[in-house]
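The next block holds one structure in the form of structure tokens; read it before the comments.
With one protein chain removed, the remaining protein chains of the complex are shown where they sit.
Here is chain A:
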Amino acid sequence: MGELNRTPLYDLHVALGAKMVPFAGYEMPVQYALGVMKEHLHCRAQAGLFDVSHMGQVVLRGESYEAVARAFETLVPMDVLGLGEGRQRYGLFTNDGGGIEDDLMFANRGDHLFVVVNAACKEADIARMKAALEPEVSVEEITDRALIALQGPAAEAALAGLNPAVAGMSFMDVVTVELAGAECWVSRSGYTGEDGYEISVPEAQAEALAKALLEMDAVEPIGLGARDSLRLEAGLCLYGNDIDTSTSPVMAGLTWAIQKVRRAGGDRAGGFPGVDRIFGDLAEGVARKRVGLVPQGRAPMRAGTPIFAEAEGGDPIGEVTSGGFGPTYEGPVAMGYVGAAQAAVGTELFGEVRGKRMPVTVAKMPLVPANFKR
């Protein structure tokens, strides 16, 4: 194991009493003094500040946005060309087998494409982009900026306290604004199911911005523990758990992320890795699907819990890929894969916990309604 990296906010986390843990090659705060449960509830009730600087920030530049977008469409099954200036979209890097190499956010920032990828995948993602896009498109990893997420119903008022312009943004808008004296790239998005913002801020000014936000009564620092339970309640996939190189976007229930223009019959249909399997899955359906799961008892069903159709006997028909306790849901929550025949909402199944089969119900996701500002 090599040395762990530290984000520009490392010293602040330690000063705030965070419990630091290794995560994707970084020393990251898993929780602060409040604890996971209260941090989670605070984020849903007011606003939580997250350090997500471990994620990769990449700028793609070429002759024009259009040139970059056309090139990027060879790597993702998303409509990149049709994305408006100042808008952001969720995307997936697929592989030749139609599996998912990573999930990401990409934004049209006028003369360039700004991409945010997962920490654990960023080296591979950057290598993939360089191999496929250079020299026509330059692939520049941004290493001198931190990334902060401010999430929750009070996020707008808190951030607008530093610059009122952010209040006018809609979900998935992207702007460049000054916050606490720093030039920030702000998107109205996040990964908690709450309204909020992600803010790319120059490294040298990151701590001052974080402190300015934390000074506000509504804002508390939130660690990775609560980030995981928030995104789970919100029905959002964690790369490496819920989606991976073997899961197709259709199995994962991410077909909404593949715009019509890239699907069969669309103006720019196909042309991305794994198109055959993905088009096949779209046309014919899939054998297994990602679903929300609500254990009927109190015992959490964690990742790896096998799912059965019957209370006794038979082979597993699926598996939990993320599971735990949902503080807002006030009970155990999970998501996982089950056979297509068992994927209808309301289907009663059984998860085997410590050798005992416990009832679990297929549930509509998100388990806690999203609170985005459309």
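What we mean here is this: a residue touches a chain if its C-beta (ideal position, glycine included) is under 8 Å from a C-beta of that chain, and two chains touch if they have at least 3 such contacts; residues count from 1.
Assume contacts and distances are computed from a predicted model.
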Report the protein name recorded by UniProt for the chain absent from the figure; options are "Ger(X)C family spore germination protein", "3-hydroxyacyl-ACP dehydratase", "CHAD domain-containing protein" or "Glycine cleavage system H protein". "Glycine cleavage system H protein"
Looking at the full complex, which residue from A:Pro29, A:Gly225 or A:Gly292 touches the chain that isn't shown here? A:Gly225
Residue, one of A:Met20, A:Ala180, A:Ala299 or A:Ala340, that touches the chain absent here: A:Ala299
For the full complex, which residue in A:Tyr10, A:Phe106, A:Phe325 or A:Phe350 touches the chain that was left out? A:Phe325
Touching residues on chain A - with respect to the absent chain: 31, 35-37, 225, 229, 298-300, 302, 324-325, 327, 332, 354
